[in-house]
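See structure below.
Note that this complex is displayed minus one protein chain, with the remaining chains in position.
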Amino acid sequence: MSTTDSSTATPITQGKRRIGDVVFANTARGSGVLILLILAGVAAFLLIQSFDSLSANTANFLTTEEWDANTRENPAFGVAALAFGTVLAAAIALLIATPVAIGIALFIVYYAPRRLAAVLGYIVDLLAAIPSVVYGLWGIGYLVFQLQDFYVLLERYLGWIPLFAGPISTTGRTMLSAGIVLAVMILPIITAMSRDVFRQVPQGHREAALALGSTRWEMIRMAVLPFGRPGVIGGAMLGLGRALGETMAVAMILSPSLVISPFLLQSGNQTIAAHIALQYPEATGYGVSALIAAGLVLFAITLVVNMGARFVVARRKEFS
Amino acid sequence: MTTTTRTPSTGASGDGPAQRQPRLLSGSLPRFAPPAVLVAAALVSAGVLAALGAFSWPGTAVLAAVLYLVAIGALSTAVENGRKAKDRMVTGVVYICFALAMLPLVSLLSTVLVNGLERLDGYFLTVSMNGVTPSMDAGGVYHAIVGTVAITLMAAVISIPIGLFTAIYLVEYGKGRLAKAITFFVDVMTGIPSIVAGLFVVALWMMLFGPGETNGAAGAVSLSVLMIPVVVRSSEEMLRLVPNELREASYALGVPKWLTIVKVVLPTAIAGLTTGIMLALARVIGETAPLVLTAGSSAVAINWNLFDGQMMSLPVFIYAQVRMGGAINMERAWAAALTLIVIVMLLFLAARLISRFFAPKLGR
Partner (left out) sequence: MAKRIDVSGLHVYYGDFLAVEDVSMTIEPRSVTAFIGSSGCGKSTFLRTLNRMHEVTPGARVEGKVMLDDMDIYGPDVDPVQVRREIGMVFQKANPFPTMSIYDNVIAGAKLNNQRMSKAQADDLVERSLRGANLWEEVKDRLNKPGAGLSGGQQQRLCIARATAVEPTVLLMDEPCSALDPISTLAIEDLIHKLKENYTIVIVTHNMQQAARVSDQTAFFNLAGTGKPGKLIEMDETNKIFTKPEKQETENYITGRFG
């Protein structure tokens, strides 16, 4: 014990705080604060830059459908049609994706053999990693042609429902196509979230149901779905948030027009995000500022949806 | 719920062995029944459609699926009971969902592969579009690869330190109102649409450098806005997985907190951290919308300078070619898409391998 006398030589009193600790802790805190500043900056810059065009706008920004902003003289533009299109596309995607995602999640957790389930888990994650521009390319370069036959049938037999009324677009570049591609894109998000909550269902609950003599489906209905519902809802809302903000797939597939139209099989409608991407390169006059204003609306919509999703998910955590 | 209680209770209460025996044995379809029914359903629907002169593969698949659900339900109701029939039908539905999910993935990968291979070769990867008119049978994506690499690297250089240190703050230091606020706003940031991140930089650059200034750095900053929250989330999760006992062991050896974090916590979590960062990279490398606004969509020449002039990137290249719409443009788009998917998949694969082989054994 005599080789080092550090224990007696170093006094345990050391007046100053360690420099390393101070620097490190402050760097960490600084990074966190920087994130807050960035986010504040996003909101502030968008507000400031949109103010210009909004104050010059001669039409009501929230109720006007047309977009006449690329001018210095009396611009008149609004987001009514865009907001409608955004919500419509996302709603279609959500309606298609949610049931399928629940099915896949159940399959992965309760039906598939274990090894297949692991592979499927990877595949779902992989689907989520494919860039949206590739989905868009696939949609416009392949899927719309395949869907055309289906649309013909849909119009022939279900055309009496206004949604599917003709005359159908001959290019397939419709709201329904955009919605279907968006559905494929958000499928992995909802699946991953549902899969995680289904996995967390306590074994006790499941075995209790099985011990009552229930079939697998009854077990799922009694034990799994009630437990997982908030998680599934949260996942669906995150997917909705993604679908609302998705730009490229819609910009590439949809043949746009700035009117509010409920006809899914005809060309028409447009979403905020796609509109910004398409218009930005040609924007002049108040154009850019007006697009920033539209972006602000999109930001607000997704913010509300995402916060709703977090709230639902967080509440579930409290109960489990 | 009433059905659940009825059957087992009557069975167990027992009216004598003679009756109990058949109850337990009764009603069960042989194991080969579901596949047999499926094959039958497929054959019947193919036949019916052919007879009507409307045969098609998708039509057959849809009809067969419906037919299978009806048939297995009816069969099970007849031989077994209503509850089992329902169970079998739900099983069918779940399998169909699975098939439905595989369909787009297989279709997407195969179309990109088939169409992309037509043009993807050494030439395509090593030349730019400089001096190539849109419909000329020439040109490649080298300039876009350069742009993607440069922009993504700069985004990573910005995002990884900020994201990692924020995660460290949240896990190791954070308590109280600031940590709560950061957690909340990181969640908010995760939900920012990518186009809005682009607009943010447009607005910022307009104030700093005047209107119309596009360059690679702007693109990198907009990607950082999207990447930072992803890095924070995944790193935070990984740091929380490091057992507290290791931190305590280090403190008990008289190691200061920051050295404990740098030398014990981070090395223990390094595999998970790297995986998370790779996945974040895989996500932003395919981002298109913000780059269209910030780095421009019309550059054709090789540009390594992030601070001077427009910069092409792979996703924007795909988008720009599709917008031009000619046959050759589509070919270029497919080939570029294949290149992009290969890059993303390599990142993805690397991430999985790292988390698989380099994770320390935590002795559980």
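Letters A and B mark the chains as written, and numbering starts fresh at 1 in each.
Everything below uses one rule, namely that a contact is a pair of C-beta atoms (placed from the backbone, for glycine too) under 8 Å apart; a residue touches a chain by one contact, two chains touch by 3 or more.
Not measured: the values here are computed from a predicted model.
Asks: Looking at B:Thr148, B:Thr268, B:Ser313 or B:Ser355, which residue reaches the missing chain?
Replies: Considering the complete complex, B:Thr268 is the one touching the chain left out.
Asks: Considering the complete complex, identify which of B:Ser128, B:Asn215 or B:Thr260 is in touch with the unshown chain.
Replies: B:Thr260
Asks: Taking the entire complex into account, which one of B:Ser250, B:Thr275 or B:Ser313 touches the absent chain?
Replies: If we include the chain that is not displayed, B:Ser250 is the one touching it.
Asks: Tell me where the left-out chain touches chain B, residue by residue.
Replies: Touching the missing chain: residues 175, 243, 245-256, 259-260, 263-264, 267-268, 270, 360-363.
One rule holds for everything that comes next: only the chains that are shown with their structure count from here on.
Asks: Can you name the residues of chain A that touch chain B in the complex?
Replies: Listed in rising order, the residues are 18, 20-21, 23-25, 27-36, 38-39, 41-42, 45-46, 48-49, 99-100, 102-104, 106-107, 111-112, 120, 122-127, 129-138, 140-143, 149-150, 184, 187, 191, 212-218, 220, 222, 238, 241, 244-248, 251-252, 273, 276-277, 280-281, 288, 291-292, 295, 298-299, 302-303, 305-307, 310.
Asks: Residue numbers of chain B touching chain A in their complex, please.
Replies: Its residues touching chain A are 1, 4-5, 7-8, 56, 58, 83-84, 86-87, 90-91, 93-98, 100-102, 104-105, 107-108, 111-112, 115, 161-166, 168-170, 172-174, 178-179, 181-182, 185-197, 199-200, 202-204, 206-207, 211, 225, 228-229, 232, 256-259, 261-262, 279, 282-283, 285-289, 292-293, 297-298, 315, 318-319, 322-323, 330, 333-334, 337, 340-341, 344-345, 348, 352.
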